[in-house]
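Only a single protein chain was left out; the remaining protein chains are all shown in position.
== chain A ==
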Amino acid sequence: MAGWLFVSTLVIALVAVYRPFGDHMYRVVAGTRHARVERGVYRLVGVDPEAEQTWGVYARSVLAFSAVSVLFLYLFLRVQDKLWLALGMPKMNAHVSWNTAVSFVSNTNWQAYAGESALGHLVQMAGLAVQNFVSAAVGIAVAVALIRGFAARKQATLGNFWVDLTRITLRVLLPVAVLFAVIFMIAGMVQNLSGGVDVTTLTGATQHLTGGPVASQEVIKELGTNGGGFYNVNSAHPFENPTTWTNWLEIFLIFLIPFSLPRVFGRMVGQNRQGYAIVAVMAVLAIASIALTVGFEVHGAGTVPQAVGAAMEGKEVRFGVPNSATFAAATTLTSTGAVDSFHDSYTAFGGMMPMINMMLGEVAPGGTGSGLYGLLILAVITVFVAGLMVGRTPEYLGKKIGAREMKLASLYFLITPALVLIGAAAAFATGNNSTALNTGPHGLSEVLYAFTSAANNNGSAFGGITVNTPWWDTALGLAMLLGRFLPMVLVLALAGSLARQKAVPESEGTLPTHQPLFVGMVVGVTVVLVALTFLPALALGPIAEGLS
């Protein structure tokens, strides 16, 4: 009952904010005025905010900005012991630093370190938290550029990356973050610069409680679908997620931007119903996934779960099974990767669901921006097959889906599966799977999950696997890097190609892309493509485990 209430209030809240928050984001990205502070930023960086960029320039800006970010963060981690607020932490070693830098810049937030025992406050605030903001903004900017491609008519440019980045950070992410950070502090999250206190527990032992700027980092961790926790146990830690209602709020924040972006899409292409269709696809997949995850966990098979009534292992008592399972689904349906329970301990099928959520390409609703552009790519592929079936050259929103568009879309959906499958196979082929805690199907799941999470920029860990070895840090770092930026370049190229086209006017013969039939078809294509790609691997992992 509480589980139902938890999920249904989430749905209601997200429905309620879809229009107002979506409209707000639309005004931010479509507006022409520059705030004074923004002008200051442009002068500082040295860009002309009125200059429109072609897709190539836009892509180069994204890559340059991200490359500088990786380099900066890497150096930051390598010299943190010499800076303020280091709390006596040593510098991070080279391979973990590389992995962490890539991880935060790529919006993955895979953590090959334990926050409270590896990082000082300055790196957390000025290094990681900054990337939490801007990496989220980069994702949204790329999505917006793709939408501009659909909306444009015979145009070479897609807007200006620096303007998009600045506005999204300052006008969308920052205000919401400030508001919710205050609420989180009220809820009991810590927010200080203290090095921590030693307390004597009831049993008489001494425990070190680390303080820090937790609330402020927590909010952008969820809002920007980042997921990198201040503490090693992430949102399971009482300082990061004290109560059921902060748990609810965190899930709400995770979904807020990804579920509202289709509104921006609808507004920008001038047909709100197209936005509704896209959000419907996301919602159908998300609700089905949450229902299945909760179902598998509540009715989990196995001796212990049946004895205690549900699969409680790895879950916090203050959240319970349905809320933990909902969090697990939410964090993997988006590219967040924060956890408030441990997926490794889930039932076989319950643990498969987060993996499948990520394998879907994180499109339901996906990461900030990346979810929308991922789903639009799937919509393009659906339109192509469906368009042929109505006897016309396929077109989406008046833009013809020809050879070039198909080439880019096909490459896009090849990249992440290729990274996941090649990565997992390489781990087994080279024996690096031996760092997994388990063997057999569950050990296979642990390895498969790690690469699925990295390549899809999720960052959640199944757990049960030691990943701070040079091989794992390098391999997962590459998966994160390629899984983030190759698709982005393809998306921008597609946007450029769409923008150059003129629009074909709609007629009775045009495939309607706002009706339930099309929504169903996109859902079908998404699920079938994923099932066909990953079923063999899943059969040897969670499916074999679940059916034994």
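The working rule: contacts are C-beta pairs under 8 Å (C-beta built on N, C-alpha and C of every residue); 3 or more make two chains touch, one makes a residue touch a chain; residues count from 1.
Assume contacts and distances are computed from a predicted model.
Undergrad: Among "Potassium-transporting ATPase ATP-binding subunit", "Metalloprotease PmbA", "Sulfate transport system permease protein CysT" or "Hydroxylamine reductase", go ahead and choose the protein name stored in UniProt for the chain not displayed.
TA: In UniProt, the chain that is not shown appears as "Potassium-transporting ATPase ATP-binding subunit".
Undergrad: Can you tell me which of A:L63, A:L170, A:V284 or A:A418 touches the chain that was removed from the display?
TA: In the full complex, the listed residue that touches the missing chain is A:A418.
Undergrad: For a quick check of understanding: of A:S117, A:Q207 or A:T439, which residue touches the chain that isn't displayed?
TA: Here the residue in touch with the unshown chain is A:T439.
Undergrad: Just to verify: which one of A:A152, A:A450 or A:A537 makes contact with the chain not shown?
TA: Answer from the full complex: A:A537 touches the omitted chain.
Undergrad: Could you please point out the chain A residues that touch the chain left off the display?
TA: Contact residues on chain A toward the absent chain are 381, 384-394, 398, 401-403, 405-407, 410-411, 413-414, 417-418, 421-422, 424-426, 428-429, 433, 439-441, 443-444, 502-505, 507-512, 515, 517-518, 521, 524, 528, 531-537, 539-540, 543-544, 546-548.
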